[in-house]
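There's a structure below that I have some questions on.
All protein chains but one are shown in place.
After this line comes subunit A, so read on.
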Amino acid sequence: MSSSAIDADGDAPDLVCQLDNVQGIVDALTSVRWKRHQDAVLEISEHGVVLIVEESSCLQAKVYLQKELFVRYEYSAEGRPRFGVSLGLFVDCLNTFSVPGNSTSIEIRYPGPDMQLLLKSVDSLDACIYAEVRTRIPDTISWDYNFEPAGSTPLSFTVKSAALKEVIDDLEWPGSSIKITLQPVPPSVTFRGEGHGDLQIDFMYYANTDLLISFSCDRQISYRYKYKFLRATTSNIPGSVIRDNRGSKLTIGGGGMLKVQHLVSVARPSTSHTHIDSAGYQQPSRIAYIEFFVKPEVDDNTVND
């Protein structure tokens, strides 16, 4: 849709933004795509775009695309408009714009004349790709998981992303539910799966500081989480995150709610191929933040305090 056609209505759209790294955004969104058909809610604000997906009131994921990730970000709505899209369709659609080995710039606009999300490539005058994604009015259910700290000292640890994925993949065979235990003495994190068999994986903070990058815990705590929800937090994290292997942060909040955070680099395409910073340094503005919230299983045996 051209700008003149929109302006004729007298209203500026809520959002007009432009991206120069579609693949990075596709990676970020793919990491929360744990099944084929998923409804997502997009919320736009002056700070950026947040995409939220949820399952069975037990698992929620958010992808934060801050406005710094965009080459251009013009927000002119009142309040924070929200709309629903099919995540799979949205990712497939974005993927169409991403041409390997080519930097592709796209413009995203919301809303279109029929409340669609409008996308178009802006690289070339003589070849143009465009898309119109139908949006829905999102469900009115509460999307907020109210993650609260569990106490004055945060209960958290940061582990190399590849190691975390490996641990969770390994826990597949015992299946069912996974108990995560944090204890201060000796400072360690334990993943234990009990199902068809038992499997326990320990991260000792002093023994593997290169795996367990940071650790914070003032008392022993343990909660059980359903394996399929835990798996969703790492099953689709993109290869680039594993290669960067920065670290994923896990925090246990009030009531045992588990928060898993990943960082996905949305680097400028021009630098990503020819030169990769050996220190893995990225400008903070070129990072998409991904958060998963997993509710614990209700379990009488949970050892608490």
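In this section, a contact is a pair of C-beta atoms (placed from the backbone, for glycine too) under 8 Å apart; a residue touches a chain by one contact, two chains touch by 3 or more; residues count from 1.
By our rule, contacts and distances are computed from a predicted model.
Asks: Would you mind picking the UniProt name of the chain not drawn here, from "Checkpoint protein", "54S ribosomal protein L22, mitochondrial", "Elongator complex protein 4" or "Transmembrane protein 216-like Protein"?
Replies: Not shown, but named in UniProt as "Checkpoint protein".
Asks: Could you tell which one of A:Q18, A:S86, A:T190 or A:S216 touches the chain left off the display?
Replies: From the options A:Q18, A:S86, A:T190 or A:S216, the contact with the absent chain belongs to A:S86.
Asks: Per the definition of touch given earlier, which of A:T96, A:Q183 or A:Q261 contacts the omitted chain?
Replies: A:T96
Asks: Which candidate, A:E55, A:E68 or A:E132, sits in contact with the chain we can't see?
Replies: With A:E55, A:E68 or A:E132 as choices, the missing chain is touched by A:E132.
Asks: Over the whole complex, note the residues of subunit A touching the chain we left out.
Replies: 1-2, 4-5, 86, 89, 92-93, 95-96, 99-100, 125-134
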